[in-house]
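Input: a single structure, listed below in structure tokens.
Complex shown without one protein chain; remaining protein chains in place.
Take a look at chain A:
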Amino acid sequence: MMELGLLAAAGEVAAPLTLLTILIGVFVGIIAGAIPGFTFTMALVLAFPFTFAMGPVQGLALMIGIYIGGLSGGLIAGILLGIPGTPSSVVTIYDGYPMAKAGEPARALGIGIASSVIGTLIGAAVLFLVGPIIGRFTLNFGPWEVFSLVLFALTLVAGLSGKHLVKGLIAACLGLLISTIGVAPAGQMRFNFDNPQLSGGLSAIPVLIGLFAVSQLLVNVEESRLDTRPAAGTGAPKIRVPYAQVIGDMWREKRNVVRSSMVGTFIGTLPAAGAESANFISYDRAKKAEKRDPENYGKGHPGGIVASESSNNAVAGGAFIPTITLGIPGDVAQAVMMGALILHGIAPGPGLFERQPVLVNSIYLSIVIAALCVLVVQTLLLPFLARVTLVPKAILVPCILVLTAVGSFAMNNRIFDIWVVVGFGIIGFLLVKLSVPLGPMILGLILGATLEEELLRALQLSDSLSTFVTRPISLTFLILAVGSIGFSLYKAHRGRKISTEAKEPVPV
């Protein structure tokens, strides 16, 4: 069954059009990741409408290409400009930028690209091995377990999304509330406020585009990072990767690359932890494990680039595990991909491995092919990509706003959806200003319908709420949900205590 699924998936993914789609996705993702201030998540959201005309495998392949390319693309701006292209490439700067300043930008980029590719492949291998095991386990899940699991994911994301726990929880609830607009599970109309446009509910995509793309573009406008000329000394240098030297560096860092990739994969499986945490932890581990010259970390050590780039790319394989086995997207990028699957009538989560073996196997293969595309595109187009980082945002912002408008319109052919984009763009911008995290809101929006449907199904099968705590797996998830809130409260309390102590005058 598994082998047949893999063969059929290979047939679909190896189709020339799908391969071209992955290549385009990788190219777009790298460019989105390379430009500071724009994120591959934004590129994923904007690419969503283009998947309407594609089949599920091809649509997912496009998104995987953008995802993998974007995770890697951040290293270009980080190494050449000292500005992280994406939040997940912050740590790459520690050693990549000093190495570039010391006259070896091509070596730093070569190490970064090689580490990205190896990290992605190790993450994909773990997904291939572990995914089916968890998938089989989730077959035991009934509505009680799924409800408790979704609840746990929401509390975890709200709690870990920043120091503002209450605001994170409010954001999650707002997302759930938005998901209730439209037709209820039993078919009744609700919350249309006498507006016929709201009868079908708010489509997730315009809301996502508004919250994540438009609000981020407005932040770019605000931050005045719109100069049309690069700062002195930041021009793109001439780049030719010294392959032999890079291979030597990678061989010396072979333990580091495996360790960091495993750390990245593990952290990727945790909702809300993400690539940002993975590269900090891997960097710290690599520095502590370095015997020869740990003092050179932060001054242009190859191991620093290896740790950061292999871990943040390995996150991809890990992040797919909860998404496809449990139906719980770990981050916004995964939420968008899950949304794409739902749009094609495929519900990720328990049973997906049995229902859609070809699709699941095509995910593994698409990740592997995307990793190879990253290697080819970044190596061959490095001089061009280095120039992309210097494209003025004053030109990009209006162009991307036009893309957001056309993308949201294309979904239902109605201008109302573009108004939704504008409205949620403003709401998203204001929420960012109020320190309200947007991640939990998106998760609430994507998982809201599942949460309500599973709750109603559970109560239809057994009208007692006690079933949620008498079933061991459901009880475990509920305990974890309470625990995650408790942990967040403890963390917030500890943070306040430390800042209070820091303010107190030191006795003489």
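Here is the rule we use: contacts are C-beta pairs under 8 Å (C-beta built on N, C-alpha and C of every residue); 3 or more make two chains touch, one makes a residue touch a chain; residues count from 1.
Simple rule for what comes next: contacts and distances are computed from a predicted model.
A.B. asks: What protein name does the UniProt record of the undisplayed chain give, "3-isopropylmalate dehydratase small subunit", "Tripartite tricarboxylate transporter TctB family protein", "Carbon-monoxide dehydrogenase medium subunit" or "lipoate--protein ligase"?
C.D. replies: Not shown, but named in UniProt as "Tripartite tricarboxylate transporter TctB family protein".
A.B. asks: So one chain is hidden, and I want to know which residue out of A:V263, A:A335, A:I418 or A:I442 touches that hidden chain in the complete assembly.
C.D. replies: Once the missing chain is taken into account, the touching residue is A:I418.
A.B. asks: For the chain left off this view, which of A:L20, A:I346 or A:A394 is in contact with it?
C.D. replies: A:A394
A.B. asks: Please give every residue of chain A in contact with the chain that is not shown.
C.D. replies: Touch set of chain A with respect to the missing chain: 49-50, 52-53, 166-167, 169-170, 173-174, 176-177, 180, 184-186, 188, 190-191, 193, 214, 218, 221-222, 224, 226-229, 392-395, 397-399, 401-403, 405-406, 409-410, 413, 415, 418-419, 422, 425-426, 429, 433-436, 451-452, 455-456, 459-460, 463, 496.
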